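Heads up, one of the protein chains got dropped from this complex, but the rest are sitting where they should.
Letters A, B and C name the chains as they come in the text, with residue numbers starting at 1 for each one.
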Amino acid sequence: GTKSNNGTKDNTGNGTEATATPEATATTEASGSDQYEIALITDIGTIDDKSFNQGAWEGVEAYAKENNKTYKYYKPTEKSDEAYVTSIELAIKGGAKIIVCPGYMFEVPVHTEQAKYPDVKFVILDGVPHEEGSTTADVAANSYSIFYAEQEAGFLAGYAIVKEGYTKLGFMGGIAVPAVIRYGYGFAQGAEYAAKELGLAAGSVDLKYTYVGNFDATPDNQAKAASWYNEGTEVIFACGGAVGNSVMKAAEAAGKKVIGVDVDQATESDTVITSSMKNLKKSVSDALGTFYTNAFPGGKSVTLDATTEGVELPMDTSKFAKFTKDDYTAIYDKIVKKEVTILNDTTALDKDGKVIADASGLPLENVKVQMVK
Amino acid sequence: MEYVIEMNHITKEFGNFKALDDVTLCVKKGEVHALLGENGAGKSTLMSVLFGLYQAEQGEIKINGNPVKINNPNDANNLNIGMVHQHFKLVHNFTVLESIVLGRETVNGGFLKMDEARKKVVELSEHYKLKIDPDSYISDITVGMQQRVEILKMLYCDNEILIFDEPTAVLTPQEIDELMKIMKNLVEEGKSIIFISHKLNEIKAVANRCTVLRKGKYIGTIDVETATRETMSEMMVGRKVNFNLEKAEEKLGDVTLKVEGLSIMAKGSHKKVVNDVSFEVKRGEIVCIAGIDGNGQSELVYGITGLMPLQSGRIEVNGKDITKDSIRKRSLAGMAHIPEDRHKHGLVLDYNLQQNAVLQTYFEPRFQRHGFIRFDAVREYARKLIKQYDIRSSQDENSITRGMSGGNQQKVIIARELDRDPDIVLAVQPTRGLDVGATEYIHRQLIKQRDNGKAVLLISLELDEVMDVSDRILVIYEGEIVADLDPKSVTVQELGLYMSGSKRKIAN
Amino acid sequence: MKKQKFELSKGGKDFLASIVAIAAGLLFGLIILLFSNARQAFPAFGMILKGGFTDGLSGLAQVFYLSTPIILTGLSVGFAFKTGLFNIGSSGQFTCGAFAAVYIGVKWTFLPGGVHWIVALIGALIAGAIWGMVPGILKAVANVNEVITSIMMNYIGMYLVNILIVKYVYDPIKSQSVPVAKSAIIPKLGLDKIFHSNNINISIFIAILAVIIIYIVLNKTTFGYELKACGLSPEASRYAGINAKRNIILSMTIAGALSGLGGGLLYLAGSGKYLQVLDVLAPQGFNGISVALLGMSNPIGILFAGLFIGHITVGGNNIQLYNFVPEIVDIIISTIIYFGAFALLIKSLFDRFRRRPSEAAAVKEEK
Partner (left out) sequence: MDILYFIVQQTMFFAIPLLIVALGGMFSERSGVVNIALEGIMVMGGFFGIGFMHIFESRMSGQPLLLLALLVAGVSGALFSLLHAFASINLKADQTISGTALNMFAPAFVVFVARMVQGVQQIQFKDTFHINKVPVLGSIPVIGPLLFQNSYVTTYVGLGIAILSGIVINKTRFGLRLRACGEHPQAADSVGINVYKIRYAGVMISGALAGIGGLVFIVPTSTNFNATVAGYGFLALAVLIFGQWRTNKIIAAAFFFGIMKTLASAYSGIPVIRDLPISNEIYKMIPYIATLVILAFSSKNSQAPRAEGIPYDKGSR
């Protein structure tokens, strides 16, 4: 398997949600011409990967269909700035007027292309254009950058699960990319917050915390999750694309619970108690809307959070017994009103004012983080 | 007709090369029918056609008077034809029993029923006095025993027509005698045998009639009893052959090869296959190590040439200790090696003739400059050898050696080794499987070497060769030198006794 | 080996067989295209054929960029093939080479501009060589099958590099390696201006140089003579006093160095490619097997095979304009490789057309 070893990075794609794509092929018929106005460049994953790619693609699709626009996605040959640039140019050749670029890997390529093609609009998710080697944001008038407050989504999940009565938790990230880290930090802080509220003793909530090193469903990941469950872990926040499929598998065998990520994964497995969501779909669709209504917020970089309903738990499909909708609304409110501070990957600092190395550096009392390295 | 086999007007082509050209062979029931011919005459090919391994382009085969089509060995088997191949067809990690039943297994719902087979094999081996151990692995038994296995394979499926393709090439005199007896037994029981051999005395001893082939053509069939060796060999090669080797008196010089207390362990076991062997070879003499195959002679040579590690002992060439030297250094010290297995060791079969011609010398300044091969020099050198040693092949120096005939492959090796002007030549069965002409040629080369004041250590299983060529005979038995003899004062029978371990005599 | 007067040389027949295989593979690709979307099949097919020539010089730059690493891994696999070894460990060697290059590129900034990238590439070469040497040593000393050790070394290399990346050159914000210093980027010598692309630099010439060196080593030197002899007949080589063990080790080491160099060239290309901490074996190593097979293990053949695969990969990327998945290119390439298996058949058919008395031997050659 030359290719099977090449296993794509973000290939999750738990199923049902992914029904998005049949229509994707339908675009061919929709367009007699070979011109597609809206383009999405996938990172090396696919448009059904349950992550940026899929969420963003759903947004593109939702908007385009509703407004009868032509749309299409392009897949780069590899993961490198130049390959992304090539794909962007291919998309422009294919008639793209606005290009959605999901992921921070697009920061440098979009920076290059926003200057080269001032007439084309760029929406970059989870990243901000900047020059190679620098970190100073340089959002041109034809670019719009969107971040998400994953830490808030993670916080909601952590809070809810401890409120629900669980105290033995696990966090299994895919790879320690910024978004995954933010989810994880938020999750720990949410658990802490709930434990405090419940007046639990210090160190009474266990949190096993790891990054498995891939975004794949593998026996290794399944075994790792199974071993956690076997040790007593009650619920694992599976935060890494297809890693979730392996965790769910282990949960099914052990009769334990899983928290989904990014999108609502309730239909994936009965073990999914809730999902820690960020609203990719809506944000992309909204961004496209601004373009067609000539209100493209070019030059801006925004972070979508609770205040803009950028994050949520799907309470309708969640299988909580104790944690109620009212509890949810109450905590959501507090987040919106900034009554709780949730540290993220750049704001969580140690005593020396440096960014903490991992979750064990978070200022927690009730939650005992056990880093599994 | 009373013929069990009639092969009429058989023509077989490989590509556009006619290996058999209108050949006829008729075998009577109950006879030993010899098939005689030089290397490459087409004997094996003819038998392969009869056995269904090859299909002839033309001609017909009749068995017991009925025309038959033999498309594969199964057909042959159904016609009760069995064959012992020139190169044994045995699986190294099968037991004797498994080897015998392969292809004719008795089964119960696909499962092997070995007990029944074992009974039959044991019976057969007792009946025909073919001693074997059914549970030994093929790789652990001697060549002689392997041959018995091959014969049992034929008998096991009640074959009536038995083909022996050069069965004696690998046997000791005693084993050959035994085989002759077995063949006579078989014939007495009404079986018919086709017997291929280059050795006229064997044919004289056992065959009733003899068919001669030359270069794929049928020459004639004669009655063995009335024919002389001379007529037979003349039919075979198409000219008169001189059987007597002329040898000048030896003129001994300094010791060239000195071996002291050499012991070698068998691979993967704790048995000494060579045990405390000491001897010397002087300039101007041909010393022959005689012995039954498997008594340590191969290992002894591997030890001397460096292909196998020594357990203890010391080796000197021209007074210089080479015990710890690499193979390359030994070769540079003046040692040449004509290996036992020309396909495995002697040649890189997929290299062409010129590449093989410099296998031992490619690194010498005359063939390379700063690590770059001097192709012109190599080509010229190969051409010189081809001319000097009369090596024949389809594309001369560009022939891939895999496609060359055995005799010519051997010539390449001999040319290469002797042309290096070595002080000591280790020649291991240099004429194995070669016809009289080629054999004679190689013997002359060895003697020439000796006459030029070089030393030759010859390892041979063939007593004729041992007696004719050597100046001194060392007999090896179970890894030890048990006798140091003068060929002029010892008989073949006596030699056989030493080789079988029933007699010992250390001269010095 | 030597050309005969009245017949095609072995190389010539190999070439012919390759052409037939390529044609068959492309035809199969066309059928797949027609099957999935007949309307756009032909323009898409044309685009695949046009490959790197679609976008003028920048397309060509893209071809060179994609080809360079797989030419080297192909050379690595092919070189080992010639010595009778199957280097399935090219992937791990590639990864180790890539890491060494990036490490030196990031850390050894004290090196002057013109030297830094060279040192980094040498580092890649050495790292790959070490990784190739291990299976070589195990094979020579302990008779361990190199296929299994190479597979093991692939995984060990991958995990080890993962550890090292995080330890030494990690950018935690982006979870990838930090960019190498400008001085470690392989010089473009103005090629980027000519080709209008950032992808291009002199690494394709380095790859060609490697091809030439390997070609000369294999065919013109006594060392190559020894290596090939070891590959064709280990026993006969031993008999001839060739140090087979040393050659096995050297061969694997050189093969590893080539793969390592491939890794270095890719990650120092300045294309914005970074090392990832991923439990996935580098695909370039496995693609090297394809390239080596397609090039029939001949260095020159490997060069063209690598360029060809680069060429149609670019074409495959472009057919996205026609709504086809780029995987079609993989299907085409694998079909071509498969039809490479028909080479013997094609060659003997060819021989049948031009039979001559002296050609019996030519048939034998193929046995």
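Of note:
Basically, a contact is a pair of C-beta atoms (placed from the backbone, for glycine too) under 8 Å apart; a residue touches a chain by one contact, two chains touch by 3 or more.
The model shown is predicted, which means the values in this text are computed figures rather than measured ones.
Considering the complete complex, the chain that is not shown touches A, B, C. Summary of contacts with the chain left out: across A:P76, A:G213 or A:G240, the touching residue is A:G213. From the options C:N162, C:N247, C:Q276 or C:N318, the residue with contact to the chain not on display is C:N162.
Among the residues B:I63, B:M83 or B:V358, only B:M83 touches the chain that is left out of the figure. One chain of the complex is left out; on chain B, the residues touching it are 14, 51, 53-54, 72-74, 76-77, 83, 85, 87, 89-94, 98, 101-105, 107, 110-112, 153, 268. Chain C meets the missing chain through residues 32, 36, 86, 88, 138, 142-145, 147-149, 151-153, 155-156, 159-160, 162-163, 279, 281, 286, 289-290, 293, 325, 327-328, 330-331, 333-335, 337-338, 340-345, 367.
By the touch rule set out above, chain A reaches the unshown chain at residues 1-5, 7, 11-16, 18-19, 21-25, 46, 48, 208, 210, 213, 216-224, 226-228, 230-231, 242, 245-246, 248-249, 252-254, 268-269, 372-373.
Rule of thumb we're sticking to: only the chains that are shown with their structure count from here on.
Arrangement of the chains shown, judged by which pairs touch: a linear chain-to-chain path with two open ends. With centres computed as the average of Cα coordinates, no chain lies farther from chain B than A.
Inter-chain spacing, taken between the CA centroids of chain A and chain C, is 36 Å. Averaged C-alpha coordinates put the centre of chain B at 46 Å from the centre of chain C.
Across the assembly, chain C contributes no residue in contact with two or more other chains. Of all residues in chain B, none touches two or more other chains. Those residues of chain C whose C-beta lies close enough to touch chain A in the complex are 37, 62, 65-66, 91, 162, 172-175, 179, 197-199, 271-274, 276-281, 283, 286-287, 289-290, 313-314, 317-318, 320-323, 325-326, 330.
Taken together, the chain A residues at the contact with chain C in this complex read 1-3, 5-7, 9, 25, 27-28, 34, 72, 74-87, 90, 93-94, 104-105, 108-109, 132-133, 175-178, 212-214, 216, 218, 220, 345-346, 355. Per the touch definition, chain C reaches chain B in the complex via residues 1-2, 4, 220-223, 225-226, 228-229, 232-233, 235-243, 355, 357-361, 363-365, 367.
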